[in-house]
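Note that one protein chain of the assembly has been removed; the remaining protein chains are unaltered in position.
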Amino acid sequence: MSDNGKEKEQITLTIDGQSVTVDKGTTVLEAAGQIGIHIPTFCWHPKLDSIGACRMCLVAVEKFPKPAVACATEVMPDMIVKTNTDDIVKARRGVLEFLLLNHPLDCPTCDKGGECDLQDNVFHFGIDKSRQTFTRHRVIDEDTHTTFDDKRIGPEVIRNMNRCVTCYKCVRFNKEIAGEYDLGAYERGNHTVIDAPPGEQIDNFYSGNVVEICPVGALTNTDWRYKVRNWVAKKADSVCSHDADGQNITLWYDQRQLWRTTSRRNDAVDEGWLCNIARYGYQYINSPDRLKQPLIKKEGKQVPASWDEAIDLIARRFKEIKEKKGSVCLAGLLGGNQSVETAYLFNKFFRNKLKTNNLDYRLEYIDLKGSDENESYNCLYRAQFKIADLEKADVVLVFASNFIKDHPSVNLRLRKAYRKFGTQVYTVNPVETKSADISIDEMVYAPDMETAFVAGMIHAIIDNKLYKNIDAAKASEIKSKLTPESLAEAARMCGIEENRFVALAKKLAEAKYPFILAGDYLMASTKRHRTANGLYNIANLLGIPDTNAAILASQANSLGADRVGVRPNLSPNLTKTLEEKWGEAVPESAGSNTSQIFKNILDEEIDAVFVLGANPAMRYPDGPFVNSALDKLDFLVVADLFETATSLKADVVLPLAGWSEQSGAFVNLEGRYQRFDKALPSGPGIKTGIDIINAIADAMELPLGLNTAELTKEAKDIVDGFVRIPRDVNKFFEVRQAQIPEHQEYPYRLMIGNDLHHFGYVTEHCPSLMRFTPEPYLEISPNLAERLGIENDTLVRVESTTGKLVLKAKLSEHFEGEVLFIPNNFAATEVNSLISREGGGWVKIEKLDDK
Amino acid sequence: MAQELVFFKYIDDPNQHKIDTYIEHGGYQAIQKVLKDFKPPDVIAKVKESGVRGRGGAGFPAGLKWSFVPQNTGKPIYLACNGDESEPGTCKDRVIMENDPHMLIEGIMICCYAINAHHAFIYIRGEFAFPAARVEGAVNEAYAKGYLGKNIFNSGFDLDVVVHTGGGAYICGEETALLSSLEGSRGNSRIRPPFPAVSGLYKCPTVINNVETLSSLPSIFNNGIEWYRSHGTEKSPGTKIFSLSGNVNKPGNYEVDLGTPLSYVINELGGGMQDGHKLKAIIPGGSSTPLLMPDQIDTPLDYESMAAAGSMLGSGAIIVIDERCCMVWALMKLINFYAHESCGRCTPCREGTAWLKQLINRIENGEGQQGDIELILDACDNIIGRTICPLGDAAVMPTRSFIKHFRDEFEYHIEHKTCKVKTDYPFV
Partner (left out) sequence: MILKESTIKEIKTRMVRYPSRRSAILPALTAAYRQVGHLNNAVYKEISRVIEIPYVEIAEAATFYTMFPKHEVGKYLIQVCHNISCSLRGADNMLLYLQEKLGIKMGETTPDNLFTLISVECLGGCSAAPMMQINQDYYEDLTREKIDNILADLRAKADEEGK
């Protein structure tokens, strides 16, 4: 465990005549950095274990027999360090000369030019003549044909071995940080080469980092190379617009387009590592397929229109419906990756101006009964979990979350905790996941048995008297409100042995600082509130700190939208805040959540819906239901960047600006408010969500009355003023596993969700991500595939009660059981047509003869 | 071995590798005595007192090394026995492993008991298939007799010994690289601190000792400190095996007291210069040690005297060079080796040894350029003392020494594009 809280011992030393006092354990390099003394390096990285290999950071330490590497030498009391003696300068020049011996000196055509450590160090140390008189050693692989000996070693990564300084940072990142094994160093001595494993490629989810940390131009990527010089590009501070982790990024752009993303290291969040979606997921902004002008449906066909025409039409229809049928007939659906400001304005527009509570940002499964306001669920969803706290964890249970997919930064932090601090990890999921390699036990429960699993855990806790703060009577009362009724029954239903429940329960009970983190499988479950009840109970029974039991939000601004009230029901505190700001009461009418909105459309109780930056027709996991609702709707307005399944049904389509085309803020899964700056503005025919909402409000003569600064401030005030009701440690809920629909003819449970390299419905417009996963597939376990005679790329028909699809099979690297997966990121494949409330996601599959 | 043998008295007995013969010759007595009469710290004290020094090359006092191992860390403690004998000229450990493997095993047992290790690994270079098979056979015999495994000699002490063979990499004889290799990684050396004694194999406290060092332990406990110290010198007590090779009449492995004059080994044991040729230079301690010149032939073979003479005792590999040898050619042989064996981790060694190889080969091939000697020496300055492990230094030391003593041959080569001395050792 890291010893947080404890005062660290201080050590004073002298570097180049300056005295500096630092924590014990600090390296000389870091200590020098603290007083502005730069020590050059190649192989050092603040987040990697030092290997002291490049020898560039040699310093002279008094009483040491020879120079020491600053990157790996810990400070000692009264140490006297010199970083700039003649001997040290000679040593560094020596290193540079060695590195340049076989370097191609191809700076003019190297993409690293201008941000290359080798260039900078040679520049600094002023070596201007070469003593190399031999032909430079040149690495030419069988498959390198270009003038510059480039070799593509992955969908994005291109290697030029001649430029490599053999710092091993790429290989070290891959193994140490990401736990990935698709890059290696082969041969030895000065024949050492860096490459993907023979016959394979580097395509791991964090592989973009190896390009960013390469100190020279040895590793570059398709995304950026040969496009723009880095010193010409402008930079904007930004935040990833996809998942909820909130990775901090820098966007590079010029007057034409965005060019790349690099990390803007934030140790609280990402520690400087980006997943490929954060890195390449900006590209949709550049897409030529962007909507560029409004469309209006005329005689069943969407035709181009002017903004005035479109806005006037929307204002007129909204007004008509509001006046003739009432405010409750209007509804708004907001995407989870719109800015806090957009979300707040959306809320104000619907609640304060249109006078309806029918609005939501949660487009996953929401119970029709309004269980979105389930107390346990919301309490855990809004837990003040902090990513960096994982470093203090002794035991972590990852529940119902494929962590690498759902939470790239939290996943890396967990791996770090495991590697550096010995954190013990347990994973419990409906399928095997990548996290297995760091898990003490990876449990896989039968599909839809989330609630049974948590009920089983509660049985295990109570049966073994592991609970805290309650008496036996209370314990048996809690036990009496569980379905299944015993651990044995839970174990049978989940397909997990009883002793594994007990072992996990004991580990969590003994832990000093345990965590339970749940994710997207829970969120996608129709019965998520029942499972949340169970998690709430477990946290209370074991005395898990309030911050440490959490259901993690899934989209870039899910929590921001939640904080500013884009949901039908508001907490009393938020109601009060909003009423103070608006100077009038929020509407009293009952609001509808996403599912209720669709139901109300079918019941002809809602006539007009405004969808901003969302695509429920494709993403809502009950295709038949959502599509019949949207088809039935009187008036649908969709603002988005692209033509989508939802926009195709719209009466008015408005081209929407992307996140990088405006400034704003997202609130990440920790509740962290993070601002992003505007990079390149959008094209002339495109407007921001804020401008669109304001334009409609103005046209309806219901002005929202907030300029940019006021809007930013009000939205931030509300986020900052968020008050969460802490978990009530004396409260326990009933936990009842729901019946699973009959599905005899449909033996396999189909899970849908994001592909590892896709997120939501816009990443199809990111060419780099398409290089990793170009098309949808049916992921199937090798066992099941073998039984059914299915191989990679075999065409398979997947059929449910509501639909059928034909897809290529992909044998899973992780799945072992009878669960199937299809990504729902590809517009042309309507995966949600297979899933329905009644059918429950059960399918049958059939191998088609022709490949 | 023809001379008087002390530790390795029975090494020429064709059956000595068998456990029964070893026992017949007094084997496995020392360990029984140690287990019965000594507490682990007393063993360390005794070994310290004996003054036995590491025979791998550095000559570090073995007892002191053991005393650095922290006890009660909650982690297991390991012993790694270094049998990765690969320094050109050196072939002494091989003799022990082939002919007297039980002496090594008994030494390992004593060491493990002293440092409280229950798991020892014998890392043997991969090419030594036969010695490795002998050691593994001996380990199996010892297990069969109950000398290894649980509760050895009813002492309550448990020990497992594993024979591990390498894959052809000189660097794995360097202790941190040996650990990397034993862990299954590439044999890259690693930075110290942490020192292996604190964080070595699998990040646990680890002692690494050479085969010869460990093999000398049973005799020390059988015969006593006084007896041990009666051999060798005050600071370099005991005997040592020297591998004599090159241009002598009787190359071979010879055990002599430390402090014995080099001339005795070459002239008496080695039968003098091959076919009466003239001594030109001596590499006294393995290929990485600086040369001794003919006038230094009486230098005593101990750590201090060799250092005073400007060289090192090293691994005890004495390579004798006669007047037929071109020193550029000889250095080329050495530098090619170091360039081939550089692990590639740190820049100066990885790039520097390769460059030295290019430069020296160019001179040897008659393509040397004016300034090459200075360039070589300057590159040496940029390698030595700049690397993680001593491989870089090992390449530089002979290079500097060869040029220092035979600069004229290098200059002749550059000027005349050919050897001053035409090397052509016959093969008959």
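Order as written gives the chain letters A and B; numbering starts at 1 within each chain.
Here is the rule we use: a contact is a pair of C-beta atoms (placed from the backbone, for glycine too) under 8 Å apart; a residue touches a chain by one contact, two chains touch by 3 or more.
Note that this is a predicted model, so its numbers are computed, not measured.
Colleague: Quick one: which shown chains sit in contact with the chain that's not drawn?
Modeller: Across the whole assembly, the hidden chain touches A, B.
Colleague: Kindly state which of the options B:17, B:46, B:94 or B:386 is in contact with the chain not pictured.
Modeller: Here the residue in touch with the unshown chain is B:94.
Colleague: Considering the complete complex, identify which of B:26, B:167 or B:224 is in touch with the unshown chain.
Modeller: B:167
Colleague: Where the complex has a chain not shown, which of A:183, A:244, A:438 or A:657 is the residue touching it?
Modeller: Checking the options A:183, A:244, A:438 or A:657, the one contacting the hidden chain is A:183.
Colleague: Using the document's definition of touch, tell me which of B:17, B:46 or B:119 contacts the absent chain.
Modeller: Here the residue in touch with the unshown chain is B:119.
Colleague: Can you name the residues of chain B that touch the chain not displayed here?
Modeller: Looking at chain B, the ones touching the missing chain are residues 76, 85-91, 94, 119, 125-130, 160, 162, 164-170, 181-187, 202, 243-247, 251-253, 283, 287, 317, 319-322, 325, 329-330, 333-334, 336-337, 340-341, 343, 424-428.
Colleague: Against the chain that's been left off, what residues of chain A make contact? List them.
Modeller: 181-188, 196-200
Everything below uses one rule, namely that only the chains that are shown with their structure count from here on.
Colleague: So what's the Cα centroid distance for chain A and chain B, whole Å?
Modeller: About 54 Å separates the centre of chain A from that of chain B.
Colleague: Using the touch definition up top, name the residues of chain B that touch chain A in the complex.
Modeller: For this pair, the touching residues of chain B are 169, 186, 190-191, 193, 339-348, 350-355, 358, 362, 369, 375, 379, 381-383, 385-388.
Colleague: Under the touch definition given earlier, write down the residues of chain A that touch chain B in their complex.
Modeller: Where chain A meets chain B, its residues are 42, 50-56, 58, 66-67, 69, 72, 74, 90-91, 93-95, 97-99, 101-102, 131, 133-134, 137, 165-166, 168, 185, 187-192.
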